[in-house]
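Yeah, one chain of the complex is gone here, protein chain that is, but the others are all in their spots.
Let's turn to subunit A:
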Amino acid sequence: MKYLIAGHGGYAEGVVNTLKFFKDDLNNVDLLPYTSDFEEQLQAYLERHDPAEPLCMVTDLVGGSVNLEAMRQLRKRNFYLISGANISLLLEMLFSEVTEGAQIEEIVVAARDQMVYVNAMMGAQSE
């Protein structure tokens, strides 16, 4: 599975830097920096990508222009698209070597539990 990380500001660079902390080999992870010609860059990347290799694109914000543009591309091409991923989700996908949509869905559902309001969690435990 090839991963493409994209988002606003330095999201993609930041995410990749963080992932590197946990996994040295990120050869299957590409990033698209946020530039004013993002739509063209995304189009060019998707055109260059070998359709035989599954692609999972990860964006920062579901309603942001990065993800909305990815959704427009999704209408004409086949790839997986996740938005609002947390680091835990990305690590799980990288380490379990995901290859298909059903696996992704499972991991996304599980990763939602990784978004925690810790005070509430600890408060509940002290009861």
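Side notes on the structure shown:
The rule we apply is simple: a residue touches a chain if its C-beta (ideal position, glycine included) is under 8 Å from a C-beta of that chain, and two chains touch if they have at least 3 such contacts; residues count from 1.
Keep this in mind: contacts and distances are computed from a predicted model.
Missing chain, UniProt protein name: "PTS mannose/fructose/sorbose transporter subunit IIB", from among "Ribose/galactose/methyl galactoside import ATP-binding protein", "Putative aliphatic sulfonates transport permease protein SsuC", "PTS mannose/fructose/sorbose transporter subunit IIB" or "Lysine exporter LysO family protein". Only one of A:1, A:26 or A:61 touches the absent chain when the whole complex is considered: A:61. Taking the complete complex into account, residues 8, 36, 39, 61-65, 67-68, 71-72, 75 of subunit A touch the chain not shown.
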